[in-house]
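One protein chain omitted, others in place.
Right after this comes subunit A.
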């Protein structure tokens, strides 16, 4: 792996253990993230898509140690993040920040906006009081809110404005990596575009890298340089955004693309995959095989791995029988 990656994971896993039964004698392992290796370059946007329960949010949280990974490593620039203590994490946090889906729950309702935005600056001892206040005003301007917002509380704002506050807080310490977990999913269409524009502006201005986690492929396609697709805790496809969307290699990616509603599409012509993500422990073989229209005997027996490198320009896919080039995904109508 080249040295200029900003963040890199090697076989990162996050397993949860569930005990059940009257005496809690049974144990169940939920593999939310299972051996994911990916990298994020400085200044790029990596889109992470998948359906609910595929582990995309868990991956985002594992990167920031909000859930401690149970296996594998995360490297941020030259640091290995595995096994860091709390103090070391605290020193690193300013460089990696997160924007959450629900700006209602992620902002303290009892704090004013100026308090919310100043807090990270206080915690990380940036500047004196006057400098901090100047910085808070600057942040509000960056995210398109006026100074009259300073002494208001989160409930006085609309969903879109609250998300702006959440973004302002995340960029207060000038991070190099911003993890956006379904950051626009709770917003109305007309407001969603505003927030996407804001994220694009900020990225250009601050040259920060983004991991953009979302279930919405059309949004991810718009904002990402590269797209990674997850299914049941594993990475099944990764590649350049346009290529993934125009000529996906994994049948699951194609199924997702086909299912995205589009203007002028006809419901009769939408190609569907059957079934849903099963929550049961995967047996042998490819996790998507039971739903896959192209599954063959081999798919049910050995599990395909994501190739580490790729000579062609096509996306890499964890599939024994990748789709041939030119089977268009989103472009058909």
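One rule holds for everything that comes next: contacts are C-beta pairs under 8 Å (C-beta built on N, C-alpha and C of every residue); 3 or more make two chains touch, one makes a residue touch a chain; residues count from 1.
Definition applied: contacts and distances are computed from a predicted model.
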Per UniProt record, name of the chain withheld from view ["Integral membrane protein", "Dihydroorotase", "ABC-2 type transport system permease protein" or "ABC-type dipeptide transporter"]: "ABC-type dipeptide transporter"
Contact partner of the left-out chain, one of A:15, A:215 or A:294: A:215
Selected from A:173, A:200 or A:295 as touching the chain missing from the view: A:200
Residue, one of A:25, A:85, A:128 or A:274, that touches the chain absent here: A:274
Listed residues A:21, A:264 or A:324, member touching the removed chain: A:264
Residue ranges of subunit A at the interface with the undisplayed chain: 45, 51-52, 158, 160-161, 188-194, 196-197, 200-201, 215, 217-219, 221-223, 225, 241-242, 255-256, 258-268, 270, 272-274, 276-277, 279, 330-331
